[in-house]
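Every protein chain but one is kept in place in this view of the complex.
In this document, chain identifiers A and B correspond to the written order of the chains, with residue numbering beginning at 1 in each.
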Amino acid sequence: MSELLRAYLTVVVFLAAAGMLVGVSLGMGRLLRPKRPSAQKAMTYESGVDPVGSIFGQSQVRYYIFALLFVMFDVEAVFIFPWALGLEVYGVFGLVEMTIFIVILALGLLYAWRKGVLRWV
Amino acid sequence: MVAQNIAFGVLAAATSLAAIRVVTTRNVVHAALYLVVVLASVGALYILLTAEFVAAVQILVYVGAIVVLLLFGVMLTKATLGEDDQLDNDQRWLGAVIALFLLGTLSFVLVDAFGDDKLPSLEGVSRATLEAQRGSGAVGDAIFSTFLVPFEVVSVLLLAALVGAIVLARRD
Partner (left out) sequence: MDVLSGPVAGVFRAPDVDYHAFAPELVLVAVLVAVLVVDLVLEGRGRRLVGGLAGIGLLAAMVPVLTLAVDGANRSMVGGAYVVDDFALVFKGLFLIAGYVTMLLSSDYLADDDYYEGEYYFLLLSSVLGMMVMASSRDLISIFVALELLSIPAYMLAGWRKRDLKGNEATLKYYLLGVFATGVMLYGMSLIFGITGETVLTEIGSKLQGPGASLPLVSLGIVFVIVGFAFKISAVPFHSWAPDTYEGAPTPITAFLSVASKAGGFVALMQLVFIGFLGRDDVWQPMFWVLAALTMTVGNLIALRQTNIVRMLAYSSVAQAGYMLLPFAVAGDLAKGPGAAMGPMTTYLLIYAAMNLGAFALVLAVARKTRSGEIASYGGLFEYAPGLTVLMSIFVFALAGIPPLGGWYGKLVVFKTLLDANTPWAIVLGVIAAVNSVIALYYYASVAREMWMRPVPDGDTTPVRVPAGLTAALSLCAVATVVIGVYPQVVARFGDLAVFSLLP
């Protein structure tokens, strides 16, 4: 196996360990616990208050706009990584190009802020 | 090479099964969660191909952001979150036939074109040589040379998408 992939073996080992942790603890619990189901136990726990109505409530459009802002700056981050790694190589040219990129994207944040979609009331 | 092949087999199977579940499950939220499995497995496949940057982007953008957007989109709708029988329509058999035909065609042309190609073995290749071959920072170099124009255009594209979405989504 190549050096590169061997490095990722750590990830696989941790993944397996995480899976085992969950599997073993739940499995042990299932083996040891008594099994007497009742309607009360199956009910969702809401800090002692009986839950009312359906689990589904239509959420506000605000969440969507926040998620959209997140996607936008996520993509921005993706472009910043390769630039940051070669900061000196790309020099002034890279800095100028990246500044234009970031300023144009920052206008999106400015727009959202001025239009009041960031206010949470 | 053997370990790589096993890893590929496992990941490919996981991707395909999860992808089938995305379209067959009757619960929209489950579909979105199966999509996470599909996208993450594809990210792992990129690592097997030594495309680490693409893998990182895959996890960061697709698993991290797009699926969240998708889930918020589902939460916005008036549809119930549970099972929904109305997700199917009468044309699903026609759709299946076309999908199978497309699968056959694509498999044929891909095997025809690349069937005999072998990926270069990475056995004993050190990380340094690998990077020297690929050209370290190839992504950054490409962004700031050949793809300079699309790179800058992407910023306007994202800005336009955000402004348009805010206008359409705002309550007024």
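Rule of thumb we're sticking to: contacts are C-beta pairs under 8 Å (C-beta built on N, C-alpha and C of every residue); 3 or more make two chains touch, one makes a residue touch a chain.
As the structure is a computational prediction, the values presented were derived from the model and not from experiment.
Displayed chains that the missing chain touches over the full complex: A, B (touch as defined at the top). Only one of B:6, B:23, B:49 or B:156 touches the chain withheld from this view, namely B:156.
Although one chain is not drawn, the whole complex shows that of A:19, A:51 or A:91 it is A:91 that touches it. Hidden from this view is one chain, which touches chain A at 7-8, 10, 81-82, 85-86, 88-91, 93-94, 104, 107, 110-111, 114-115.
On the side of chain B, the interface with the absent chain consists of residues 52-53, 55-56, 105-106, 108-110, 112-114, 131, 135-138, 140-141, 144-150, 153-154, 156-157, 159-161, 163-165, 167-168, using the contact rule stated above.
FYI, only the chains that are shown with their structure count from here on.
Remark: chain A and chain B have CA centroids separated by 17 Å (rounded to whole angstrom).
For chain B in complex with chain A, the touching residues are 1, 3-4, 7, 47-48, 50, 53, 56-57, 60-61, 64-66, 68-69, 72-73, 75-78, 80-82, 122-127, 130, 137, 139-141, 143-144, 148, 151-152, 154-156, 158-159, 161-163, 165-166, 169-171. Only residues 1-5, 7-8, 54-56, 58-59, 61, 63-65, 67-72, 74-79, 81-83, 85-86, 89-90, 93-94, 97, 100-102, 104-105, 107-108, 111-112, 115, 117 of chain A touch chain B when the two sit together in their complex.
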